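Just dropping this structure here.
Below, a portion of the complex is reproduced, with chain positions unchanged.
We just call them A, B and C in the order they show up, numbering each chain from 1.
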Amino acid sequence: MSKLPKLSALAVDDSGWGYFLCTYKEVRTGRSGSDFLFLSLQDASAQVVAKLMTDAERYKSEFDAGEFVRVEGRGSLYNGQVQLVLSTIRRVNPEQDRQQGFREEECILSAPRPIDEMWSELQAHLGGIKNQHIRILLNRIVTDNEAQLRTWPAAQQIHHAYRGGFLEHISKMAEVGLLIARAYGADEDLVLAGVILHDIGKLQELAYEGGAGSYTRDGNLVGHIALGMMMVREAANGISGFPLELRSQIEHLVASHHGVREYGSPVEPKTIEAFILASVDELDAKLNQVRRAIAEDPSDDEFTAWNKRLGRVLYKGQ
Amino acid sequence: MSKLPKLSALAVDDSGWGYFLCTYKEVRTGRSGSDFLFLSLQDASAQVVAKLMTDAERYKSEFDAGEFVRVEGRGSLYNGQVQLVLSTIRRVNPEQDRQQGFREEECILSAPRPIDEMWSELQAHLGGIKNQHIRILLNRIVTDNEAQLRTWPAAQQIHHAYRGGFLEHISKMAEVGLLIARAYGADEDLVLAGVILHDIGKLQELAYEGGAGSYTRDGNLVGHIALGMMMVREAANGISGFPLELRSQIEHLVASHHGVREYGSPVEPKTIEAFILASVDELDAKLNQVRRAIAEDPSDDEFTAWNKRLGRVLYKGQ
Amino acid sequence: MSKLPKLSALAVDDSGWGYFLCTYKEVRTGRSGSDFLFLSLQDASAQVVAKLMTDAERYKSEFDAGEFVRVEGRGSLYNGQVQLVLSTIRRVNPEQDRQQGFREEECILSAPRPIDEMWSELQAHLGGIKNQHIRILLNRIVTDNEAQLRTWPAAQQIHHAYRGGFLEHISKMAEVGLLIARAYGADEDLVLAGVILHDIGKLQELAYEGGAGSYTRDGNLVGHIALGMMMVREAANGISGFPLELRSQIEHLVASHHGVREYGSPVEPKTIEAFILASVDELDAKLNQVRRAIAEDPSDDEFTAWNKRLGRVLYKGQ
């Protein structure tokens, strides 16, 4: 039995075995009265729905959601989406399976670029800051949260929703934001501060572990924008001599980065830098969605299927 | 020359002298080429537009916006509104004018109820809190901000926009909020905390002095909702053993009290108490507007003139 | 075989027999080509989906939608919701089953409070009315519609959608509405009239029988707001000397109680009492939804699953 291709390349006729992360598991009762397993499996490249129809009774205790698994199965089409129909599934035995090629990081949906590469870029940006107050603030927050910043997704679902997605998002935003700041003579240090801190509250809004995320209590009740503002204030207040005017400007960047109140910003942009930040954030999130939608569309047509979240089809080209 | 009536009772034919607070002053050039003064004057009961058409050159240096003034003039109708047309104006000389009956508090637009009475009610509510964490938190914040809480308006323009308006607003909301909490078996202490703290950030959002208010830098850049959440967090973190879950709930009340994102709440109500708070806040603000609009409407008709902010006429009764 | 628990307590492993009201019945063709039954069953505490997969051909003529039934089955999970998978079903034989404990009122989804208790409260409110015109009007309408007012739901789906829900809704609104009216010095009699009459048109908008409701022709073509206004006018015109001004005010309360035109009010609130009524109605409906959503959420999490109608998750507490 051959190995399954990576999930982003899974086609209808593929069959074989593979290692994946199981992020969702439910025992459902079929119409015939017998149980089946309804699962989500992912590797670094994609996430798919999987079903195990036969012997669910036996397999359902062989693993749990949140565990790495070894499966055998084949690709099958359902409602225009490729799914995996499994014949066997069991949790990974790390010691033994590692010899067969099991690697944890290959089983978690991940940003396409290497994390160390993106991290180096971020460090370079930090090194270029001229305003010492901003430099101290950013270094402190980035250092304190390095582990999370390296591995977390940027969101639960909408965009950059995978390992390293947070870093990918701010890394690209830093590149683009600084270019625009330069072009318009805006304060580059402020724009960079906005880029790095605008979503920092997500580190408290979400809980992310082993490839699976969920909202925390504060995430639901307080929200990442206010959480981020509080993190900024606490950090700024901990830096001796941090100017109040600068603190206001940075909190404003975090507060206004969704651009309009309808999208959850309690105040709307009132500075050149805040307008730039909101624009760069929205464009990066949109382009990530567009790219994903085009990449994941299975057809050979020039256009993708209807994308519900974006409310349109997208052009894939000839 | 007789004394002018209080401004809420000013009619077209009234003339005389009076003490007022001047909250706005502008020298305008009339079409004839000569200057005139365009002013806002207020006493405890109302605010009116005033104009001085003759000898503006001479009077314009006799006072400034933000000062108490002594004027002579008469009521005049303009676009359906009673205005004061002045013949003289000068700044108050406190020592001397006090003998003629000048009292500062009578010249500042004020809540209709005595402040001490509302303050006692608030203290009684605080005394009834059962949850000790909430009691400590509220007492600390209320005590620290007593001077402001006693005298500030609840808003710049829309509702309770006068001296003591903030206290009038939370005092009435406390009364109503607790009744509703009891009726629905909600947590009364939480509702009271929400009532007292929901607009606490306005103490940093606005600057209010001598009857005139303006937005602060943080008011414009950060906004009163996030400012209030930070005040809550700082105070809660300063209380030993303050439960994190309780802190989240109180911050949620502040965050969600505008009810929907479109009105600036970064998160929407997710608890019974947050739904009650948003409802009570909106109703109290609306009824204050409605009452004012009815009270200030000068006509004898059954309905007020078109109220632009509410987008309707209001029924005054037969 | 043991008896099934009440439906609000039904868990995945429960099995047994029980009496229910069947409110929906459909014969569906499964993918295997054989038929199965898709049903809604309710008792006083909750409503669930039920399926009968085996021998549908035989059981489908054993009962009809709208009838009380006796079933055997067990709880099963489907898409995160507990359903009943039935092995047998037949219509209730009242005489015989009553001996086994069948009680009609226990099989119809109902308000949690006893109807007589709520009815007494309503009578007490009516007894306290000072304005004799309003007292006569309300007594006449309440008396004429007693049977319906005691047992109808307040709505088809959204809130208080069960036996006695109408009475529960106006009963709670009367309590809260009068408290608020007192707090703001509004006309208590008018507020009470608004509370009792605001949805009175639903008695003509809906047809409700044996636990199942549907829209009438006039409900669809005329709508409950206009129907209610007509009921008020007809009743008021039948009372000698009923003041026209009072009739206008009460019709205004009914007309404007949805608060804004977007929600179907042909005119928007223009009196203190109308603002209070719209606020109390919205809050009571919302809190009923929130309470239900929290009570019906099956998980152990701090938050409910996503609530589509409210557009958010809700906090259930620790």
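Following the convention adopted for this analysis, a residue touches a chain if its C-beta (ideal position, glycine included) is under 8 Å from a C-beta of that chain, and two chains touch if they have at least 3 such contacts.
Only a predicted model underlies this, so the values are computations on that prediction, with no experimental measurement involved.
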Worksheet item: Beyond the 3 copies placed here, what is the full number of copies in the complex?
Response: 6
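The rule is short, and it goes like this: only the chains that are shown with their structure count from here on.
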Discussion item. Need the CA-centroid distance for the pair chain B / chain C, whole Å please.
Written reply: 42
Response to the item:
Between chain A and chain B, the Cα-mean centres are separated in Å by 45
Worksheet item: Which chain A residues sit where two or more other chains touch them?
Response: 217, 220-221
Worksheet entry | Residues of chain B that touch chain C when the two form their complex | 172, 175-176, 179-180, 183-184, 245, 249, 252, 268, 270-272, 275-276, 279, 282-283, 286-287, 290-291, 303, 311-315, 318
Discussion item. Can you tell me which positions in chain A touch chain B when the two form their complex?
Written reply: 217-218, 220-223, 225-226, 229-230, 233, 245, 248-249, 251-252, 255, 261-267, 270-271
Worksheet item: Tell me, which parts of chain C touch chain A in their complex?
Response: 30-32, 36, 51, 53-54, 76-80, 85, 302-303, 313, 315
